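Every protein chain of the complex appears in place save one, which is left out.
To keep things simple, chains are lettered A, B and C as they appear, and every chain counts its residues starting from 1.
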Amino acid sequence: MGMVGGGKDAFIGAIHRHAAGIDGMIELVCGALSINPEVAVESGKSLFLAEDRIYLNFEEMITKEAALPADKRMDFVTIVTPNFAHFAPAMLAMDHGFHVVIEKPIAFTLDEAKQLKQKQEETGMILCLTHTYSGYPLVKQAKQMVKEGAFGKIRKVWVEYPQGWLSKLSEREGNAQAAWRTDPKRSGKSGCMGDIGTHAAHLAEYITGLKITHMCADLNIMVEGRMLDDDGNVLLKLEGGAAGVLMASQVAAGEENALKIRVYGELGGLEWAQHEPNTLLVKWLDQPTQILRAGGNYGGRLSSFATHNSRTPGGHPEGYLEAFANIYKNFALTLGAKMDGTVPSAEMLDFPGVEDGIRGMAFIDNVVLSSQSEQKWTPHSV
Amino acid sequence: MGMVGGGKDAFIGAIHRHAAGIDGMIELVCGALSINPEVAVESGKSLFLAEDRIYLNFEEMITKEAALPADKRMDFVTIVTPNFAHFAPAMLAMDHGFHVVIEKPIAFTLDEAKQLKQKQEETGMILCLTHTYSGYPLVKQAKQMVKEGAFGKIRKVWVEYPQGWLSKLSEREGNAQAAWRTDPKRSGKSGCMGDIGTHAAHLAEYITGLKITHMCADLNIMVEGRMLDDDGNVLLKLEGGAAGVLMASQVAAGEENALKIRVYGELGGLEWAQHEPNTLLVKWLDQPTQILRAGGNYGGRLSSFATHNSRTPGGHPEGYLEAFANIYKNFALTLGAKMDGTVPSAEMLDFPGVEDGIRGMAFIDNVVLSSQSEQKWTPHSV
Amino acid sequence: MGMVGGGKDAFIGAIHRHAAGIDGMIELVCGALSINPEVAVESGKSLFLAEDRIYLNFEEMITKEAALPADKRMDFVTIVTPNFAHFAPAMLAMDHGFHVVIEKPIAFTLDEAKQLKQKQEETGMILCLTHTYSGYPLVKQAKQMVKEGAFGKIRKVWVEYPQGWLSKLSEREGNAQAAWRTDPKRSGKSGCMGDIGTHAAHLAEYITGLKITHMCADLNIMVEGRMLDDDGNVLLKLEGGAAGVLMASQVAAGEENALKIRVYGELGGLEWAQHEPNTLLVKWLDQPTQILRAGGNYGGRLSSFATHNSRTPGGHPEGYLEAFANIYKNFALTLGAKMDGTVPSAEMLDFPGVEDGIRGMAFIDNVVLSSQSEQKWTPHSV
Partner (left out) sequence: MGMVGGGKDAFIGAIHRHAAGIDGMIELVCGALSINPEVAVESGKSLFLAEDRIYLNFEEMITKEAALPADKRMDFVTIVTPNFAHFAPAMLAMDHGFHVVIEKPIAFTLDEAKQLKQKQEETGMILCLTHTYSGYPLVKQAKQMVKEGAFGKIRKVWVEYPQGWLSKLSEREGNAQAAWRTDPKRSGKSGCMGDIGTHAAHLAEYITGLKITHMCADLNIMVEGRMLDDDGNVLLKLEGGAAGVLMASQVAAGEENALKIRVYGELGGLEWAQHEPNTLLVKWLDQPTQILRAGGNYGGRLSSFATHNSRTPGGHPEGYLEAFANIYKNFALTLGAKMDGTVPSAEMLDFPGVEDGIRGMAFIDNVVLSSQSEQKWTPHSV
């Protein structure tokens, strides 16, 4: 693995490295860790990289690594830069025969995302997008239960993602994370919806298997002086007649990262919250609610998609890094199968990719469009 | 207290009687408990009413009671009939000098509600509307904290009310509660929003002290064959720039009666759920979330509005009937003060009345109007 | 109902009145509410008692009421005085043909308790002991599930009752509740174990249907200057080889009234906590834990003992007063059946009585004995 971005003080780069390290299948071998040369070098050293594989920019890294013998060069590139800087290294990497892992959102614009798809199809590379929350074992359990019809036809989806960390104008108070995420030039045309609303939308579509077809959005800037939305509520129509609500906020003062989803069908429903990710509540019309736990046994009744993505038995909680690691693990297993010429299992193939990235970018476009519209419903066309 | 409606097998009549009995201030002395004479008589006997005060209809009850000497007749009338039958007995009661308690919604139409207000103003009678959920001590605590500015300016309100009991077409399967609530002739122009959405709207306005100014509604009939909405999601604009969402559903399969509200301001937020009503989560920007408990001491820092409405010390949970009883208690204390010529305290006066009823009826009108509109926003005018 | 004790400022007397009022079957008609004549009179007036039925002591109340015509006099006496003053009025009441309800513990000594049993057998009166916690619907559900063998043979019982309100020497700071409860002359030979440990022991035996046979107790006085135990941990042996622990404390700083019980058998277990009394967790060896809710439907699978003791449908929480009211309701229904010459149902008869009182007094004796012993096990003989 070679990393673009993620030098010291970056948040998500370290997360990627922790996650990639858990399963012992992936090693960081090189990096272009910062556009600041000093930071790049210092970060590379602190990560035990060989000095000649600490690069100063992604072009150098990709071209030099491509020039190494096949068994010496990195196998794939991980891109953890701010949103505006995803596209170029991803394109270049695929052009040079490297698979890519991209931190979400896939790109800066929908058009870029579509170009990435085209490139991926041309080159045959694998593109993995780290929509982390779909990596939790009980999210996969939820998806499988819906798919198998446990709840009948789905009628309702409520997904919410409250955070409170932008309750003040932190971008003016030296918070680097806040600074780029609230800056249209680096973050894109939406703040809250782009950053976390996309996660919520992805999770809703992932679990239900239904696509959002229409949106009615009310995006807000709650903190005076901010340039992008920091809050929003969206009514949803989904395929098959289901109705939903997506709520996301970065000014829900006192909330941490409280992603939660509830889905209801004709026969029952489910509830999952990222704060306590090892619990899935399963609700029924005429029976008591059940508490499903990750790593539980239940006489083998937990889905293979859940057990494949667990490392510990019930009661040994796994968390965010393990969910992240599942995406890396499945990407690596799929890559390994490709290298070995074997067929990866459905469980291995279950990681987000370019299609998820395109829908994510379209979500940002359409939710902004809808918020600006006086009409109630805006189609979620891609 | 004389009761109109609430014969055996009725749900809410028994709730009113339990609630009125808790504090030892109110006695059921007469009733017109059913339009079915046999049921009226049998129900009256089982409630230990004197035989000559078991009436066969509300007109008889009101006129005969009014003819009794002042110290022998009932003090007020409680109306627990289906929605369409609230108006007439309430008008007649006030005309005969009786105060009234009305089960929510106050009437069948907004126009009736306005007539009730006029009648109340003419007669000087007290009109109490049992919006139960505002009777919980920690709901009152929440209201006071917002009022005192603990959270700064309010930015967000999320209120939800999921139930699952109408997930099937129960109204065709002999469920009497379902039958009248899903019947436009007895329930009114909205099902879910009229029955429980109004509670959610009332709670949001009660706690925040802010009025909803605009709505964008998506009401649904999820169960084929039903005539009224059984589900709905509504975007809200509130006074002062706050944004919100109101979700209500009777097809959230597996949910009981899970009313919950979250409010966020500049400095913090609060969360209260009716399922565990003795807990109020209070959230802060830079301090740990606090768990406030009803009956808690906290060195006297709990609001007088909370303690006035608690009967037990912390750890002795109070519930729905006690919240209901608080409405009766405050109505009775206010009535007592009026009789004694004293001034009721602010705590006593804090029970829902005709204004809440008018806003509730307007909510039903406007939410239906909004759902039918292709425009995003519909004003919530009264 | 005539009440002995429970004048204004008393805690438990008001609780009894609230509870007795909920179901509309019981009316307070007279009282000897305080040994202080002024308080007795003032309290009686504020409770709307007829002036000639406000008595100044229990002897006067019992003898004068007994002299009234049968249809005019009270039906039973409720005794809510401090522990040392339960025995005399209970004996006198039964001697005069009155049934009795006694606040727990039944008496001051085991010997008194045994005399009450003898008196009850001689007179045929009904004696009801308000061990409140056995009145909760889901406690009854738990008992029935164990009885029906749902969990197989019971192996383990953990019952705990932490409170924090005696963490300081409050009895010296004007806290009247603390004063009598920590005073051996009014409370008896144990403080914490007598006050709340007995509730825990009762609950354990009630739910499991197994008697405690041996105890190994470690009682402590944690607050310097206190005269009775304010904390204690007890190992238990129960019939049939089950092992257990009973923990009770009044110096668990920050806890309210957190009674909780867990029971495990060969096939599963259960968990119930008084703070959230409408939830019963049911655990299984090879299936997910289930959340049973009071008032739930579950296709009729909730025990008749649970549904008989619920007033509201699921999601309308009932609490401590309702549990208390269930004891009064069942006592009243049993009394009514006796008066009518009918046979009360098993559900009606399920309220604590003199045998529970005797075991409670023996528990106090034996737990104190065990704590003083250097031997590990002390038999719990009655």
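Heads up, the rule we're going with is that contacts are C-beta pairs under 8 Å (C-beta built on N, C-alpha and C of every residue); 3 or more make two chains touch, one makes a residue touch a chain.
Please read all numbers here as calculations on a predicted model, not as lab measurements.
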{"item": "Residue in contact with the excluded chain [from A:88, A:321, A:369 or A:382]", "value": "A:321"}
{"item": "Touching residue (missing chain; options C:164, C:191 or C:313)", "value": "C:164"}
{"item": "Listed residues C:247, C:273, C:369 or C:382, member touching the removed chain", "value": "C:247"}
{"item": "Listed residues C:76, C:206, C:264 or C:351, member touching the removed chain", "value": "C:264"}
{"item": "Option from B:63, B:118 or B:297 whose C-beta touches the chain left out", "value": "B:297"}
{"item": "Contacts of chain C with the absent chain, listed as residue ranges", "value": "151, 155-156, 158, 160, 162, 164, 167-168, 216, 218, 220, 222, 231, 233, 235, 237, 243-245, 247, 249, 251-255, 262, 264-269, 283-285, 289, 373-377"}
{"item": "Where the unshown chain meets chain B, residue by residue", "value": "281-282, 286-293, 296-299"}
{"item": "Contact footprint on chain A, counting only the chain that is left out", "value": "11, 14-15, 17-18, 21-24, 28, 47-48, 163, 255-258, 274-278, 293, 295-296, 311-322"}
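Basically, only the chains that are shown with their structure count from here on.
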{"item": "Chain A and chain B: spacing of chain centres that average the CA atoms, whole Å", "value": "43"}
{"item": "Residue list for chain A, restricted to those that touch at least two other chains", "value": "289"}
